[in-house]
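Below: one structure in structure tokens.
The complex appears here without one of its protein chains, the remainder shown in place.
The chains carry the letters A and B, assigned in the order they are written, with residues numbered from 1 in each.
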């Protein structure tokens, strides 16, 4: 009854926030409408003039590539959903899918109303910037002006939607690690805060030209390089997850009193495989789109480094698991592909193709060891998210300092900068995630009741089953 | 026995029609072959000349984007298949997949031999045009000439394949609503007529420059705006489905004698989620390709409005279902995403980004209410297709009249035109679908026997099971 009341209060709170956002927005528009129309008319003329120049074709191609990349990053959310669902029990399937659907929806909306402008604040103190809603006019402030400049190869809208698709990723990574025992409403509050308010902070440090990308250079002789987010997205998500899992505790029955570990098996390996292949596909946009233009040399090379690291990661994990656990383990092989992808994400533009196979291979080996290690120390992560995204995210960022070519990167590379950068991001993620999740625990509780955990969260939280036609196995 | 005979007759009939089409086609070619070769040689020269002009690059990009969009719309048919399969019982899975596969095949072939030229007839009386096979020569009549004109940004072939992928959508929408009790052969005949002969009629009213797009303007001061088909595709499909469901009747056991409603549960929520995410992905091509060029400003903005409406729709439906049915309902959330997408389809080019979130949110709320409403009045729609595509299709079209910006649309907007347009299309769809389906009922019957319905259409119609390895749950 109290839980229900809490849920109701939560719904009212969230509905209220959204409504307020819309009203605020409409209000602002009403006031500015006259100025905006005049500005837009001028922009239409400017735009038409620009599209008649020889630069328009290259701009159009690059912009299209950013949009296609946004679509590819979007479909990664299906990949995450499939991986997380497949690696957990069938009785928690509806819950996991609901969580992931919610995260991508609220993540993008939160990014629209706060995160984008907090992450790319323009003039910036280097540490923290307030967010605000994105533009709503014809074409966004100054976007035609920026088009004609040398560095802008896409519109304001393309920039926003590409980044918005990235934003929800961090919270989705957490989703898998806390699966099968977290309270739905608590996760929703925690994940909303994580993706809307915390993710843009570390993002702004690097991509918003903050202290990692306009300060550290004066200390170590090179700015931080994190091409598409081994640290900013993956290590961020992985170490946020670690904090949440530490507070949440393991699933009941996983770690036995005598010290034994009872494996809790995932329920559908085809779902896991579908998820990993879709994530791989999406990564062509994740890394390839991070070139931020359609420059043939760079995008082509990034495709090669990305794919070859993934293949290397798969091989590394397949053979490592075969050696360590004496069986060719499919889920390890699939996680190895993801490990390779996470590992190359920081250096996709700086690490040469042959070295990228090696980076992937090492990441694939690391992920197998990390998964076994976390299980040993009773950090219960049902999908291996902390190992794949956290550990391999840090490794990938450091790998730029080891295998990266300054010529390919087009700038100096410092091992120390890479180390300081990735540890800073991971530490920030871990600490703030810990604080927020702890507060959520105090206010609403974070864990479902034991009988709900055994019966499954699908029935407990949603009153729905994922597979009502199929009978359970009698064990 | 009689049923078998009927099926045999049907097969012969259909085979005969196809063969006749091919022979007719070959015949025509044989006659025109000399003229065609000469024309083609001239076109090769023209084409080479055009590709050497500065316009060629922009043309090439735009054309490529239309093709990629065609591929994205194609994959929506997988999305529909997954959603419809997941939301129905496992015993009807083979049947649903077969129906959807057939529809996309016959839909495209029918569009090639009749629909495309019926929908884009060139000179036109505004109401109805006869179809004919598409061109088969080197490059299509006058296609080089049209390339060099200001408005054509794609080849004849790109135009055809993009529109062909749209065509089957309408019948696929019906497929879900009539699932689990319709006779296979009857559905095949009905759907073939719907997609080949009826869909191009309303299509031609707007996109073929018929009375909605070259007539209504003189009455209400603005032509009808249906950017990518909230009315022409979705409301058309939804109201065709409503007519078919009314004739077909509900599934046995769904509406109890005492007035109660027994929910008949879908058998795989991951399939539904996979389907919705794939549909969302495909919608970037459905709406983004409907810009009909790679114009950076328009395509980028359409990506934003499309995605943000979908996210808004998901949130609207998740919270609305939580409030109305007291449970955070996953299938409602997923249908909410589709509702948001259908809702923004008419106005993706005219509704500003912030308002598009609102349009999606409202569509998400509407779809929950509509699903509950249709269940109350005993319209049995297993997948919610009438609500998602029919009701939200009408809402989306009207939303252009409420939230649309004339500046973004580049033309005047009239609420009355939007209302008249969407109701005309929906009424035409409902009426003609009713007549055709009623005739099919008279000639071949439309409903499987009661024992087949209970045993499942997979065994009954196909002699095949979808999941022979898994045991059913003992209820």
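As a convention for this text, a contact is a pair of C-beta atoms (placed from the backbone, for glycine too) under 8 Å apart; a residue touches a chain by one contact, two chains touch by 3 or more.
Here the structure is a predicted model, which means the values were calculated and not measured.
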Any idea which of B:155, B:202, B:298 or B:433 touches the chain not displayed? B:155
Among A:221, A:253, A:353 or A:412, choose the residue that contacts the chain missing from this document, as touch is defined above. A:353
Thinking of the whole complex, not just what is shown, which of A:147, A:188, A:318 or A:448 touches the missing chain? A:318
With respect to the chain omitted from the figure, which of A:38, A:330, A:416 or A:435 is a touching residue? A:330
Residues belonging to chain B that touch the chain removed from view: 4, 7, 11, 14-15, 18, 22, 25-26, 29, 37, 40, 47, 51, 54, 56-57, 59-61, 63-64, 67-68, 70-71, 74-75, 77-78, 81-82, 85, 93-94, 97-98, 101-102, 104-106, 108-109, 112, 133-134, 136-139, 147, 154-158, 160-161, 164-165, 184, 268, 271, 274, 461-472
I need the residue numbers on chain A that touch the omitted chain, in ascending order. 54, 57-58, 61, 64-65, 68, 72, 89-91, 265-270, 273-274, 277-278, 280-281, 284, 288, 294-297, 299-301, 303-304, 307-308, 311-312, 314-315, 318-319, 322-323, 326-331, 333-334, 337, 352-355, 357-358, 361, 407-408, 467, 470-474
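The rule is simple: only the chains that are shown with their structure count from here on.
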Here the gap between chain A and chain B, centre to centre from mean Cα coordinates and rounded to Å, is 33
